[in-house]
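A single protein chain has been omitted from the complex, and every remaining protein chain is retained in its original position.
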Amino acid sequence: MNIEQLDFYTQAILSMAALVGLTSFLMLGQGRLLRLIFVFALQGFLLTLTTVLAAYSLDSHHLYISAVLTLLLKVIFIPWMLRRQVLKMAMHRDIEALKNNTVVMMGGASLMVFSYYVLHPIVQSSSVVMLNALAVSLSVMLLGMLLMISHRQAIAHVVGFMSIENGLFFAAIVATNGMPMVVELGIAFDVLVAAVLFGIFFLHIRTSIDSLDVDLLNKLHEVDK
Amino acid sequence: MNWLIAVLQTTLFVILAPLLAGWVKCCKCRLQNRKAPSVFQSYRDLLKLTYKQPVVSEQASWLFIKAPYIIFSATVLAATVVPLIAVDLPTSASADVIVMVGFFAFARFFLALAGLDVGTAFGGMGSSREMTISSLAEPAMLMAIFTLTMAASTTNLSFAIAHVLGEGLVLRPSFVFALAALILVAIAETGRIPVDNPATHLELTMIHEAMILEYSGRHLGLIEWASQLKLMLYGVLIANIFFPWGIAETLSLEALGYGLLAIMGKLAVLAIFLAIAETLVAKMRLFRVQEYLSFAYLLGLLGMLSHIILEASR
Partner (left out) sequence: MIAVYLVLLIPLVGILYFALSGHREDTGRMNVRFNGITLLATVWLAINVLNQGTIISTDKAFLIDPFNVYLIVLTAFVGFTTSIFSSPYMAHEKEIGKLSDKRLKLYYSMFQGFMLAMYLVLTTNNMGIMWVAMEGATLATVMLVSLYRTPESIEAAWKYFILCGVGIAQALFGTILLYYAAVQIGDGENALLWSVLYENADKLNPEILNIAFVFLLIGYGTKIGLVPLHNWLPDAHSEGPTPMSAVLSGLLLNDALYAVVRNKMLVDGATDSNMAGYLMMGFGLLSFLVAAILLHRQKDIKRLFSYSSIEHMGLMTFAFGIGGPLATFAALLHMTVHSLTKSAIFVTVGYAAQLAGTQRIDQIRGLIKTQPKIGWGLLIGTISIAGFPPFGVFTSEFLVLLATMHSYPWLTLPLLLGIGIAFAGLFRHIQPMVYGDRPEGQNPIKANLWPVTIHLALVLWLGLAIPGFLAHWFSQATLLISGSTPL
């Protein structure tokens, strides 16, 4: 099925998928923490838009609730909290020198191809659109992990962690029009608690190693040296 | 009749290019709280340069003197390929987008040679930088354009635009990537911030300006004009490929006039965005340009991928 034959809603969802994927790439190459957080908030906003779009076109009320939840959590609360941490730590002027940025980027592109490859069997049982949506969300997850691997700052790790959540959320919205309400509330609760715990952890890490550079957390080994 | 309009369109291109440059400058001044020069200032500059006698170094070969004419005419030829106000024109139908890229490469080749010709340190440095950047920018640009041409199944710009128009409003994920890639490449190729700064002659950072440092008088005027033309070309490419609405599909006077207004409006808006971006973003170090361009390439690649995977029929 060609894209021009799809309805407008599907086209919009696909474009949203592309944009969400794009924000993941933007985050991957971002050395400045504040900008990283900004792009993360942007991704959250795109998710909110997608949810509203889905809610509107499917006329499903509980998706509006999850849109509001996303807006509050992913666009406002978490970025605000992270931003405050960065400013408090006076890290907003630091630029993290990313090693092998080009390699990481190309690795990200290969991950995207990989996620299509992994999910390809699905296409036999459903539409291309579903494959796309799921593949993009899987690649957002994988890119989130790559972000965590390639960055050293704890805050970047949290952003990666949360963008993995974003990928999951996108999959849930697009592929299945949201999870059952209880589950969605549960997930939102978990994310909220995780965000608060991360905040507490920043404090602990800072008091223990006087930095948020995760590379300095290297005391424990697989086997004792 | 068609040929007449084609010639007219190219002439419009050449005439309007300094106006666009002036408008960008004007917007930038406003944004930076400076008093803006008139939008027609670029014309006055060009006029002044044509009056002045060019000063040519004793060491310069014939190439140095001929290069501005070659560069200008190559750019003008490139401009004939791009539909400005109407799609169905013989000039743009006879050549495709790869020819346009070829014309650009041709002009750039002579510009680089001219920079080397006199043998000054700056000229050589500028040429080397220019070639580095263009070698990185070209694959990214082709990748973005291929995405587009795959969607339209043609490399001819005129047909591609007609195809996009004929489809109506279709949201294509691949276009999002291609657009972003093309914008990044356009910024690099036209020497705008953050890759190059057209407004300074700071020896450590300049690229384009370093190459043309030895030029004066009407030679300089032609090269400036050619680069203004290039800026407009990229602007028109972006505006007409991704937002082609308004362009004349028939050759009636009314449609053409409407097309002219539309493209001027689109370019004006695009220029405002450019000015805002240039005001907000700082120029990056030369060594980070390759990162920037590999990002553009990546976007182009993603655009192509998402076209193949997301949109192709199966």
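All chains are identified by letter, namely A and B, in their written order; residue positions are counted from 1 within each chain.
Please note the rule applied: a contact is a pair of C-beta atoms (placed from the backbone, for glycine too) under 8 Å apart; a residue touches a chain by one contact, two chains touch by 3 or more.
Computed from a predicted structure; not experimentally measured.
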{"item": "Interface partners of the hidden chain - shown chains only, full complex considered", "value": "A"}
{"item": "Residue, one of A:L82, A:M105, A:M141 or A:I155, that touches the chain absent here", "value": "A:M141"}
{"item": "Chain A residues that touch the omitted chain in the full complex", "value": "118-119, 121-122, 124-126, 130, 134, 137-138, 141, 144-145, 148, 154, 157, 161, 164-165, 167-168, 171-172, 175-177, 179-183, 186-187, 189-190, 193-194, 197-198, 200-201, 204-205, 207-209, 214, 217-220, 222-224"}
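In the analysis below, only the chains that are shown with their structure count from here on.
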{"item": "Separation of mean Cα positions, chain B and chain A [Å, integer]", "value": "35"}
{"item": "Residues on chain A engaged by chain B in the complex (per definition of touch)", "value": "1-4, 8, 11-12, 14-15, 17-19, 21-22, 25, 29, 101-102, 105-106, 108-109, 112-113, 116, 123, 128, 132, 135"}
{"item": "Contact footprint of chain A on chain B as seen in their complex", "value": "167, 169-174, 176-177, 180, 290-291, 294-295, 298-299, 301-302, 305-306, 309-314"}
